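Apart from one protein chain that is not included, each protein chain of the complex appears where it belongs.
Chain IDs A and B follow the sequence of writing; residue 1 opens each chain.
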Amino acid sequence: MDSLILPGDKFHVERQENVVLGPGAYCDPKSQKLQPVNAGIEVSRESKKNVFVHVEFNSKRYIPAVGDLVVGLITGSYSDSYKVSLESFSTPVTLSYMAFPNASKKNRPTLKVGDLVYARVAKADKELEAEIECVDSTTGKDAGFGLLEGGNVAEVSLAYSRELAFNSEYELLPLLAKTAQFEVAIGINGKVWIKCDDVRHALACKLTIEECQHHKSAEHKSIIAKNFKSLLNSKD
Amino acid sequence: MLSAQTGVLEQVDGSCKLQCGQTTVECSVTGPIEPKARQELPAQLALEVIVRPCRGVPTTREKLLEDQIRGVVTPVLARYLYPRQLAQVCFQILESGEPEENFSVKELSACINAAFLAIVDAGIGLQFSFASVVLSVSTDGEEIRTDPAQLDLIESKSTHILALQLGEGTQKVENVLLFESHGDFTEDTVLRVLQFGEKSCVETAQELRKVVQRKVQQDFVWR
């Protein structure tokens, strides 16, 4: 176990200045004391100028943060925006018609209710409904976002979806790729979209990802083998 | 004495089932969610506490429990992180472990400890850890018992519940969140119970810490 940290504990950070706080770290506005507010694993990373501190913890409710790549479900459309659900029973977010590549007043996107989109969180103020976008707003160009056609969605824990998205050394997806061909879009709201040409492969991939979040990485290989075998054998 | 498991309920954000002696409670936490207009607080997280008794319908007894739990949990939440939001904390008492018509201390203590685990499980920000114990003083006024059994409670001269805010590896006592006593006692008893209770509260907190450690290990099992 790396370093477990609970609310009320102290961060193991020597420096006082240039500390950058990530999720789970909180600076009390009154006492200016740095404290963890979630229970999890303490992670601190030092660069030349700054120290980055955050608590790696798992939770179920996704709270949008700017820059997050998410998989959302269109649940409604208005005159100038879509309503998108990132998670069941949470406040929906908005996706403006103007937040698509080559958008103009006349050129309206053609998404329907029930479609899945891959998008990025553009605004996430506590006071307002969050906004997502399907375009790289800094360049105004297409950045691989947009409609996700077909495929399956695997639901994983938030911590696991972060691991899949951010840890490039994590071996599950490369392992899967050896067995099957697939397209994948990882939303860090705990939704992983997978598309394969073969339905059985798609199902096996989904089951594997959902199952692997509860097992050690050493067991992943056997889980993949087991799932593919059982599905491919159930041909008829 | 204390055993607990987090994440027992599927549909809520955080949950926990906690058993302490003969008392068992289940706690669920949902939040941060959108509050009703009357609950909304302009700058901070609103807290709704609901206690369901192990039999019958909720009465004023449960209302008092809710009030006491709210008093303990509110100051330790990182409330300003979630303005205009609501956290809903529900308790279902599964086993009371005490004569319900006369006492409610054991349920209260179990609820407070369960609330800590469930809030941690839900990932709602907390500024400190907290833990709670029940203490009873025997009829001769000498012996102080932690987590008294049902019979000890009935025979006791006074009953006390202590909930402490803990920091620094859940070792250091930061503040008294709730200290409530009933019965027949003196100032000397109050101070002795407080001193004794501090120690057992820290012990309870260590137990809770172990539960959290298991939860974190399970969450990051793929590492």
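As a working rule, a residue touches a chain if its C-beta (ideal position, glycine included) is under 8 Å from a C-beta of that chain, and two chains touch if they have at least 3 such contacts.
Throughout what follows, contacts and distances are computed from a predicted model.
**Q** For the chain omitted from this view, which of "Ribosomal RNA-processing protein 43", "dolichyl-diphosphooligosaccharide--protein glycotransferase", "Cullin family profile domain-containing protein" or "NCT transcriptional regulatory complex subunit A" is its UniProt protein name?
**A** "Ribosomal RNA-processing protein 43"
**Q** Going by the stated contact criterion, tell me the shown chains that border the hidden chain.
**A** B
**Q** Tell me which of B:33, B:54 or B:190 is the one touching the absent chain.
**A** Checking each option in B:33, B:54 or B:190, the one touching the absent chain turns out to be B:190.
**Q** In the complete complex, which positions of chain B touch the hidden chain?
**A** Contact residues on chain B toward the absent chain are 60-61, 63-64, 66-67, 71, 74-75, 102-104, 139, 151, 154-157, 159, 165, 174-187, 189-191, 194.
Going forward, only the chains that are shown with their structure count from here on.
**Q** Give, as an integer number of Å, the spacing between the C-alpha centres of chain B and chain A.
**A** 33
**Q** Which bits of chain B are touching chain A when the two form their complex?
**A** Against chain A, chain B makes touches at 12-14, 31-34, 76, 78, 80-84, 120-123, 125-129, 165-170, 174, 209, 212-213, 215-217, 219-223.
**Q** How about chain A: which of its residues touch chain B in the complex?
**A** 1, 4, 6-10, 24, 26, 28-29, 35, 37-41, 56-61, 63, 89-91, 126-127, 157, 159-160, 163, 172, 212-217, 220
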